[in-house]
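A single protein chain has been removed from this complex, and every other one stays in its place.
Presenting chain A:
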């Protein structure tokens, strides 16, 4: 029953959207296949170029995953440091916000100057785009420990390390995962944007590079397939993080519970 309830509604939406797409492609755009290819054309383009698609997916995956892991490490560590003392938070938080608001496209030239026309630059961009939600949510979680809990720990002479390990960190986990879920998708977007700006440096490129290439050849069906692959990659990132979060939180946190339990 649960599977039916969870799977049927999104599946119905999927069928509707693909149906509408097919209808549009067939009627409005008629034969101009390069504006809106039919779903079956996209599918066959994906099969015909499976090799290219796969290698692009692999490259983008590595870049996005590296940026994401870097963002987790830096974001969580930064949040922990800032949670230690109010002056630290006041000193560093504004720069974390700046990192979020800086237009990536505008600083890309600087990143290229520093790291070169290569995957490292792409990873840096994926990192920059995905770090803030992790940092911000983790910090929020660490700082929202209950006053009475803190009193209880203080009364029984718990060290700051104990307080962190047994109170702040477990209490912050729901927020941490909220941040991770947002950042998972952002990391993939960051990698694609990075590839757009930086290119492949003459190497075999990721999906972002291939999208530009397909567009220049008016290979719209392939372009659609590549966009779809990138979307699914982001979705996969999100799914992995969600499953992990639910496993960790389901015994106690409302966000991870089945509605009927």
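Please note the rule applied: a contact is a pair of C-beta atoms (placed from the backbone, for glycine too) under 8 Å apart; a residue touches a chain by one contact, two chains touch by 3 or more; residues count from 1.
By our rule, contacts and distances are computed from a predicted model.
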Just by its UniProt name, which of "Cysteine desulfurase", "Membrane fusion protein, multidrug efflux system", "ABC transporter ATP-binding protein" or "NADH-quinone oxidoreductase subunit D" is the chain not shown in this complex?
-> "ABC transporter ATP-binding protein"
Which of A:112, A:135, A:167 or A:229 sits in contact with the chain that's absent?
-> A:167
Missing-chain contacts on chain A, rising order, are 146, 148-149, 151-158, 162, 166-167, 170-171, 173, 251-254
